[in-house]
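Just below is one structure, and these are the notes that go with it.
The other protein chains are all here in position, but one chain of the complex has been omitted.
Note that the chains take the letters A, B and C in the order they are written out, and that residue 1 is the start of every chain.
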């Protein structure tokens, strides 16, 4: 349907994975199926405004970013773009509320099953968001990047936290250096909120908003940086981010109509 | 009080951190205070039976292992003992229910604050369980080991999941090799349950039991092993494990009086 | 299947509603269908041991009591049996965890839907447990009794609380009188725990046990008694109570194999 709409001159924001991949071979190896819309797919922009703002503004078709990739990439991008880490050391340990699994009636998502429990899934690079994350990481780094991505299901309704680990290329870097670099990187990104040193994000802070809260820590004992990002998977991780893309496509204020005040408690 | 009791010939199981450290300097740098009980402290065994069964059996004083160290060390030990990983790559991303924080009335642990939210704390090696984990890792590896340990607070009552990442020394190892090694390592440990390939632990499975469920995955794309362990922080992570130690000290059956049937759902 | 098993001499404990009704017309008007097993149905005992201990001991077929009826009837029975209340004033406001709805994948029982929400259903005597409660109430009172029964779905896994309201026939009765009467009524019922005056039951206290905790309050301003009962819907409200019936049928100790220690916290 997206191709027909684009052909008619509509601007299309696709929330599925159909137009997220730069390379349709990757898409097919993970999602299967044959694609008759290769030409139009090639015109799609990846719908993560903080990284592809200009391309989104000019595109007619957006493959809106997945929820896990949104949280993961916002945490990891400045490090890769600036070449600050040994990219092969990047590990993303992600945690999501159960609404990330959609509203289908699945036994494992029943309150009586999922409440008061916690577990990983798609371990070892088997989750479909892995190639989506890696293609953007590779694009930013300028060379192919493999990340270790492990999602976990958490007994709560909304929210994603990504805890990202990587080894610093330059062991002399301290937390404040990285905070400065991140703030510069997201200077023009109104929805990314960098937390002060020593403060780490709680998913509830982002609840109901289009914000992404990011905290940074450096462990001088291990030369590792730990970046933590929190989003609301149903807003910044889904519908809100689509609206943010729409604002860019229409030349409107990027923040138009998008909430920034958390629903608390 | 422990010294006086030991002097009187009592067997003492201490649930605090007082007797967990092989080296009291480490204790003091994390917990402060002066120690007048150095002599007796030197006789204490570290209360993690799967690793120190013989020493526990002979000791009069046990420094019972912390909840996070229990989950983390049971996941990590076989890899370190057998030299299967590059030890400096070990990362422990741990998640705990709020009962791990004790029963004190703290605002951040109120249901209205902690429910439907998730966040890290003690990031960058700042949590007191870091040195406890590292001393045992070093003991097993035979050289000093630094791990990256990050705890997270999860909106549930009980349970800890540790997701452990490390790079394999020999990239040729596959999941089944590691499962075989783990099963051998825990051959005489009735409370460790190795999960079949492709199955990952949920904390609820261990709820109410003294068990530790362990799942293993290998990612051949990254040469990394991911080990996931789940325990009930109030049983295997605390009182249950103390009883397990007591059984060993008294020469009783190790499993005596300890539950292995999960409370589900 | 139950008839065939009984015919073969088996003792049958049926957890469905099939054999709960003294009068099959009532069954059919609520559950529909035709019944070819009227003769055998007439021999069934209602599986609520505290009220029908002797009949259960002699029966070969038990229609095990529903979860809501168990909590409701244990709270209400002494009042009706002793004629202490105006029976037409009896109101049961019941609250249940979502496991009461079974393990089927229903959208409204998903964690993302049911968590952090609460609501009534089957209001106005429309829930199938209403006739089950009323037949026993009528049996105890010796005349037809109508009760107001309203179930509510609560965002938790296990537990039922029934808050029962009724107007006292004799306004001179005080809380202690009623406590004395209840204790006498349940003198031989090891699973009913009467709470001291001023203490009210929490469902968690019964969690994992076959117990029913009962608290009583009298409001002298309104001449009303309020009785509150808490059970674990999956134990006393289901499988545990079936075992309790089995113990009686076999002439075993009534408490055999049944837990009385709560799972806390």
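Basically, a contact is a pair of C-beta atoms (placed from the backbone, for glycine too) under 8 Å apart; a residue touches a chain by one contact, two chains touch by 3 or more.
Note that this is a predicted model, so its numbers are computed, not measured.
Residue-wise, the contact with the chain that is not shown comes from C:154, picked out of C:109, C:154, C:192 or C:212. Here the missing chain is touched by one residue of B:48, B:73, B:118 or B:156, and it is B:156.
Considering the whole complex, the residue from C:70, C:135 or C:203 that touches the absent chain is C:203.
Screening C:29, C:116 or C:180 for touch with the missing chain picks out C:116. For chain A, the residues in touch with the chain missing from this view are 99, 115-116, 157-158, 208, 263, 265.
As for the chain not pictured, it touches chain B at residues 97-99, 101, 103-107, 109-116, 155-158. Within the complete assembly, residues 88-89, 91, 93, 95, 97, 112-113, 115-121, 123-125, 146, 148, 150, 152, 154-159, 161, 163, 165, 200-204, 207, 215, 217-219, 221-222, 224, 226, 228, 230, 265 of chain C touch the chain that is not shown.
Going forward, only the chains that are shown with their structure count from here on.
In this assembly, the C-alpha centroid of chain A lies 32 Å from the C-alpha centroid of chain B.
Between the CA-based centres of chain B and chain C the separation comes to 43 Å, rounded to the whole angstrom. Chain C has its Cα centroid 50 Å from the Cα centroid of chain A.
Each of residues 99, 115-116, 157 in chain C touches at least two other chains.
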